[in-house]
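After the structure tokens below, expect a handful of questions from me.
The chains shown are only part of the set, and none of them has been moved.
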């Protein structure tokens, strides 16, 4: 069976996004669907699934047209979709999220036990065994939520499964499990898959065919054996010289900018490290290892329980991000949609909002000229597409929105000392990724200390001067000059097991302490 | 406002961390404890407050509001609201009153239920069709329907058939029929939320309507259904109310009841933007307000003082309840 | 002449030739709670009188629930329109003084309805104090007749509207003079609230003897409370004020509802038109009380007459 897109066109206002796209996914095979940020991938998939309505063209599954159907009807035709942005419900339990609208019923009533059983099976299949299906989704991290969404899609037993950047927020372990699940479903149940990703090394592991979308048109489609990663990256962003990237260590200043001593939060710690100006610290760990919590604590967004944090030799206790910012510590949060983007703000407003009334734009009245100028500079630096200062934040493609989020702290004279980045390249395409890296290196060379938390080991290796590895909230290792990503992954995995034992040991220790008292 | 509550928590619970298990329990029980303390206070001042008969009287007094509050709470959990309940109550009362003399009891009751549900469906269609803020639409119907009710009843309507009035004063197994109806409505609501698929779907709608649409829920259908249900139960409440006062004053019946219901439901911990909530706490919220009004009358507290006390109790109870969710 | 001595006949006679000159008149009438049933009846009788005269049109506003802002805006509209007279039940008499001045400056006659106002051109209405006194006295008589020792009473009020306060303060005064103990004084003006208050108070005082509503609606609600709490109606005196159809019907039915301080609603409606016309035409009287009478089962003729006013 085929899922066919025929000559699909879609424009937003005057901007044509899809200019006549033909796409064909086949049962029993995985189609990797690639393209630069803003190429129109999500738009196309949205049109298939009923989230958007195309202008012209047709979408066929077998003989039936999917044009103009509601998402529910598309599902009924056997097409399941994992959206780029989370479509999960935090005040419902994991099981409820999985079965929402497709409940297993006895008569009119929900069959809770049957649902729970199937939910557990699905999660285990996805390589996750530590999620309690009856717990509320809000208790889970970003990555774990993604897993739940995937479980839901599998529950639907679709004929075609569409995944829009499913691994963007997953760590290597879950990504592997997902690949396995996809492989199984393709071979055993003969489903067809459309797979969007910006991690090019995934392609050869999962896909059978590759299609490249560029400028709203299909560039080419080829079997995966015939193309190399270089071919792919050339096709996606042709003008980038990716090999030239070099982090380069800053050797000028060896004073300690940021020193962390035995820092503990409710989940993370104790943590110890120090950073000099112009140094980049990578934080690597598996899903739920506490990277986000650590960064939020450093930025004053969540409370510190024990330990000290000092900046330029002075001990600091931040009660809010504002107080951290006044010392030049800024955070780029990982969950773009929920935590950093102002969806209805224009690009330029989104960029300058943290600085309004502050150092850079300190005037009593706003200076719109200056704001626009700043945007143009950043847009050029990061190649934000489209470079339209007045386009609303929510209208940018995921990757380009992310560039704006990072761009906030690239504005000159913002007095930045430490920049904390949580998954900075989530959803950013291969070309733009290097532009971002480049920008970070420039920043680093200007003497800013940077901490990058990421689930992409390659990224951590390329960027960092040293790497902190987290496992279940514990600091497992602090490595200087990392070069092997396999090493990081291995450490992180081992940490996961070791600390489990550690936990047990800790409990024993506490017990003993209790007895002694 | 913001829907992202889990994140907010992190944001604001600076210094409000629950440290021991004891305070945990105290805080979890905030609303029940508030009710108990208030009851104790009234009991000390007016011992008659604690009699079974008085509690039965309170149950009858809150029965109308409770009957509306249950579907209203579901609506709020789904991120919608119906401010027109007070006017709809008046309209249903008037329709019932006019119907009794012309149609007989049974047909009049059916007609009333149809009219109430119809107003609900109207609200639902307007809100869903134009994807308007439910507030502005139902503020509109609040005014519109009140006008219709007054237009239908240029003359006072009172004096209904005794067979109907029975509902208002008869007791079964020692409890007033009105109390039984209220209990049935509560049980029904609780069962829907606990056992039926639509329970979780309502919450999903409140958390993120767009996501609910994308994953294939019948967003519009559920919305209209909830509005219709609210209208239906408002009609029931109207019948209860009218059978109790034996009169259907189009101009004053149900005036301001939307605010009482909203207050009770919010006090019961349903956030205004929906996405969560427990009917158990809503019931407590309604009860707290009913008890407060009863106790203040028993103590013969002057108007201005009882306004101040009510306001304070609202604020304190809400704050206590907030601590719970921290 | 004393305003209390102006008779209805005199008013009717003076106004009856208003239409002979061929002039058309517009009289605007604002009540503070136009949603209440009895107000609709007053309006109806005003309209009827205007129709029978032939040259008068009565304008009504839509002020509800004592919304002061609404009333002020309505009156301002009428001043803009340049009506001939404005008859108003002031939600807050002092609040309307500036408007009164402006209206009078424009040559519009200003009459108040219920509650006198300084410097107005006329006065239509009845005396709240008289209303309170009549119903309180009826209760006192009942207590004496039944030789009730240590009588207890519930009185309802509406404190946000101090201008109506004689409706309950007079009752309180007379009760205190006659050793009737007021156990509760709470706000209630409509059926639902009247029911709730009475029902609650009956929990504490099952031996309650008297309930006086500041309106008939509140008293009717209280009557219902007797039924719901299974209180013996023969041992209770309920009295209301206004003479609404619902209240009068309850009086007629007998039982606990024994009195209503009833305004002669048809006369009141007609007086709105006639007194305004008199004021416009510079005739006297333009100040008059519409009598308040005691409706009770002891005067069946009067009761029937009052009830007949409502027949359509």
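Just so it is clear, A, B and C label the chains in written order, and each chain counts residues from 1 on its own.
We take it that contacts are C-beta pairs under 8 Å (C-beta built on N, C-alpha and C of every residue); 3 or more make two chains touch, one makes a residue touch a chain.
Note that the structure is predicted; figures quoted are calculated from it, not measured.
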item	value
Complete complex composition as a label formula, though a single copy of each is shown	A x1, B x2, C x1
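By our rule, only the chains that are shown with their structure count from here on.
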item	value
Between chain B and chain C, centroid-to-centroid distance (C-alpha), Å	34
Sites on chain A touched by chain B in the complex	49, 51, 70-72, 75, 81, 83, 86-92, 96, 100-103, 105, 108-110, 138-139, 152, 296, 301-303, 319-320, 338-339
In the complex with chain A, residue positions of chain B that touch it	4-7, 10-11, 14, 17, 195-197, 200-201, 203-204, 206-208, 210-218, 275-276
Touching residues on chain B, where the partner in the complex is chain C	46, 48, 51, 53-54, 57, 60-61, 150, 154-156, 158-159, 168-169, 241, 244-247, 249-253, 255, 293-294, 297-298, 300, 302-304
